[in-house]
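Note sheet for the following structure.
Only one protein chain is missing; all other protein chains are in place.
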Amino acid sequence: MSGFAIEVSNLRKEFIVNKKNGFFNRKKERKVFTAVDGISFNVKYGEIFGFLGPNGAGKTTTIKMISTLLMPTSGKIKVDGIDVVKNPREVLKNMGTVLTGERSIYWKLTGRENLEYFASMYGITGKKAKEKIDYLLKRLDLFKRADETVEKYSTGMKQRVALAKALLADPKILILDEPTSGLDPQSALNLRQLILEIKEEGRTVLLTTHYMEEADDLSDRIAIIDHGKIIALDTPDNIKKSLNRTNVLILELNKWDRSIENSIKDIDSVKNISSKFNDFSQRWEIKIHIENGSKTISQVIENIVKHGIDITNFKKEEPTLEDVFLDLTGKSLRE
Amino acid sequence: MKYKHYLHAIWAIMKKDAKIFFRYPANAIFNILEPIIWITPVYFLSKAFQISGKNIGFAQYSGTTDYMAFLIIGDVISSFISSVMWGMGFSLKNEMDRGVLESNWLTPVPLLVQLVGRSLFSLLMTTVNSLIVAFIAWRIFGFTIGDGIMKSIVVLIPLLIALYGLGFGIAALVLITNDANAIIDITSGALNILSGQQFPVTVLPRFILPISLALPITYGIDAIRGILLNTRTILPINIEIGILVTFMLIGTFVGYKILKKVERHCKTVGNIGFH
Partner (left out) sequence: MKSLTSIFAVFKKELKIALRYPSWFMQLIIWPVALPFGYIFTARALSGKDASSLNQFQSMTNTTDYITFILIGTTIWMLVNSMLWSFGSRLRVEQIRGTLESNWLCPVPKINIQIGHALFDLVTNLIFVIVSLIEFKIFFNFNFAGSPLLAFLVLILSIPSIYGIGFIFSSLVIWAKEINSMVFLVRGIISIFCGITYPLTVLPNWMKSISKIIPMTHTINALRSVIAAGANLHDISYEIKFLILSGIILMILGILSFSYTQNKAKATGSLGHY
């Protein structure tokens, strides 16, 4: 197959926002909010492409445009070579999408009935439908409770029904918006395994997430998105390596405040600092990105000790995707 | 090929709506009880004006002393009207609230086809329902209808198709407003009053009457009453039928255009799946 599974060029989405002012909200302020700010990227056939970014970064908006639910303000999107805006129905025939997960299926229908309904909507009927549905129910571990109404399922099961629905039409391309959001760690792990299997079948997967591990473990390539712009696009390893002169120091301290943070930031090759208070251990966990290794490390430690702070733990690590994000934006992924 | 797919989709939608409907069993019962509950106070109101059991005063306006027959016909037809409106509007709002509307938009079945599917189920339920209600009303309150049931059904058909046009417009409104129920309630209510569900439109004040006369539904109800009860019709029945057919053609066209526009608007603003 030549070409790309998904091609996005100069994609832009602006929303007009009316601010609510008091009781009888007259439209006193109309602002234009740019959710997606002219992004471009391509997804290769057969790869898992991850969209990583904090909440509100523009991931879901982008996904909605690709899945035909939202009209771009400008730019072009092609899925399997078909223009999404001009030919949405053609695109939908070969694309499976899981958006709001548990709310995207009928709670008063059973798992099986949901799949029967959507199969018909995708044009799959009769014996072929029945075989497909049985296959998917078994594969996604829903078979035993397939004939109970969805309102009785756990969140994980509902998510799997939504995934089965997306797989009904045997789509070449699968779009998943925050697939493991709201799941417990084990269910999330199982779902990720499933996504890898789906890829093995030769399908292309575009997924969004704000979990670093998910992007890192699953994706062949990632785009990091923040405030509607793509700030990095490459394989996870390459992105991490881009911080190759950077080291990450992780310290556990008994005291921390703004003035200490500022004085450490003043040190020459300190690039970024993020801090978090651990309620359980009653300690501060500080992450410092530095360049030029050993000399800087000594300066940092000296500075901290000078402030009368105890260092209860110390580690030096390779940068993770979260560190890359911190490096690029100055803020934490989970803010 | 494509149309076969659409037919399957419509069938699937009807099956889905039926399953969900019957899983709220209170609904089925209530759908029969409610019309009876609405009719009862009006029945008693009519009794307050009866002389020896006949609505003499009423005949001076309408041409018949059997007010209940007049009312039941109006009610049956209105229930069909409501079914189109509620089938389109209310069920859409429901799915929007639940988040499942998005899933439906992600299938390759056009919105129009989906709306038709929803309405068909609603229409089927209403037919069964109306027959049951009419029967119960006949047992409790008593009324008489002449021959001409077949002919009246023939008149009903273009009226219903015409209402699809209106229904698409309603569906469109539901998609862009937050508050479908109120709109449907008010439109439904207004239509019922203005089209003469409960009383002959000729008793309406002079400044409202023109609105009534501009509604094709008015002629639909009037024609059917004329056929079944021999009442005085506003216009000759054949002309009224002609009006209905014209309405059918225009209504569906206009409704379709509105729907397309609103669909595009929703995709620009992105409010599918929110409420």
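Note that the chains are named A and B in the order they appear, and that numbering of residues resets to 1 at the start of each chain.
Just so we're on the same page, contacts are C-beta pairs under 8 Å (C-beta built on N, C-alpha and C of every residue); 3 or more make two chains touch, one makes a residue touch a chain.
Source: prediction; values computed, not measured.
Interface note for the absent chain: among B:N55, B:T107, B:N129 or B:S152, the touching residue is B:N55.
Listed residues B:Q114, B:N192 or B:T218: the one in touch with the omitted chain is B:N192.
Even with one chain removed from view, chain B keeps its contact list with that chain: residues 24, 26-27, 29-30, 33-34, 37-38, 40-42, 44-51, 55-62, 67, 97, 177-179, 182-183, 186, 189-190, 192-193, 197-200, 203-204.
In this text, only the chains that are shown with their structure count from here on.
Each chain gets one centre point, the mean of its Cα atoms, and the points for chain A and chain B are 46 Å apart. Residues of chain B that touch chain A in their complex: 5, 8-9, 11-13, 15-16, 19-20, 23-24, 98-100, 102-110, 264, 267-270, 272-273. Partner chain B is touched in their complex by these residues of chain A: 15, 61, 64, 67-71, 89-90, 92-93, 97, 99-100, 103-109, 113, 116-123, 125, 149, 162, 165.
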